[in-house]
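Left out: one protein chain. Kept in place: all the others.
Moving on to chain A:
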Amino acid sequence: MKYLAFAAGVMAAGAAVAAEKPVLTVYTYDSFVSDWGPGPAVEKAFEAVCGCDLKLVGAGDGAALLARVRLEGARTEADVVLGLDTNLTAAARATGLFEPHGVEAEYDLPIRWEDDTFVPYDWGYFAFVHNAGKPAPANFRELADSDLKIVIQDPRSSTPGLGLLMWVKAAYKDQAGEIWEGLADNIVTVTKGWSEAYGLFLDGEADMVLSYTTSPAYHLIAENDSSKAAAAFDEGHYMQVEVAGKLAGTDQPELADRFLQFVVSDAFQSVIPTTNWMYPAVTPKDGLPEGFETLVKPAKSLLLPEDEAASMRDAALAEWRDALSR
């Protein structure tokens, strides 16, 4: 009996110690929390300074993440959401679930960033990746006129797919439908997500695949393989900026603020290039990893303002579907 009481005492003490450590719950996309993503390093680095337990929760991709937060509404356990992109911020803002942050940072983004709700943590350019050494088109019109075969992702189920839709729209406005009609015979197929498309490209099903300008860096740095390149388009490249935001209903507002400040710090930003394979929002003090200097630098950055992107999305999708359904 004495032992039992002792054991209960020890367990209670253990629980008390655990309870002293506040838990910060961060919802993010699945590839962020995977063992090959930034998750493990970020968790370790933040827990070393916060005296808290950082709980990273993966939920599909960016769009699934937002759907998840909307499903849970104000009851959500999440304190911070990390992994929305500029195509989702308008809808996310409209839910009223997010609260302004107080983060200040010197961003190294190709555009001015002024947003009191969302903190950018990385960014990249969409681009068509191809085998180096092969001739590459210099813009969408050249691509449409060529015999090159491409694989793209469906904008309805994939983030890069939606990015491409916006890219063509931002570059060609009213002529976007015409561009898609021209591209129709170049498109081998449309896949559900990025992984399928990239896998098909690596298998030789197509000459090019929609991905990011930073994709060749993975092959170069992780596989020591310089056979992949991204084609530079002279219309400019559409950007994806990935952001984090604090939920208004958080029970850990101070910790959430600290985490958002941590997101733009060196400890977080230096992990991004070789785990998320994107550009960090704030260049780490040691600069970008060796290999990133070989990447294509687009002459022009395209990004539609979020309300404009949101208002033209459905029409752009209809245009895309009509052109490719013929």
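Here, a residue touches a chain if its C-beta (ideal position, glycine included) is under 8 Å from a C-beta of that chain, and two chains touch if they have at least 3 such contacts; residues count from 1.
Methods note: contacts and distances are computed from a predicted model.
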Name under which UniProt lists the unshown chain, selected from "Heme exporter protein B", "Thiamine transport system permease protein", "NADH-quinone oxidoreductase subunit L" or "Spore germination protein KC": "Thiamine transport system permease protein"
Sole residue of A:Tyr198, A:Phe233 or A:Phe262 that reaches the chain not shown, by the stated touch rule: A:Tyr198
Chain A residues touching the omitted chain (full complex): 30-31, 33-37, 39, 56-60, 63-64, 66-67, 70-72, 75, 91, 149, 154, 156-157, 184, 187-196, 198-200, 202-206, 215, 218-219, 222, 275, 277, 317, 320-321, 324-325
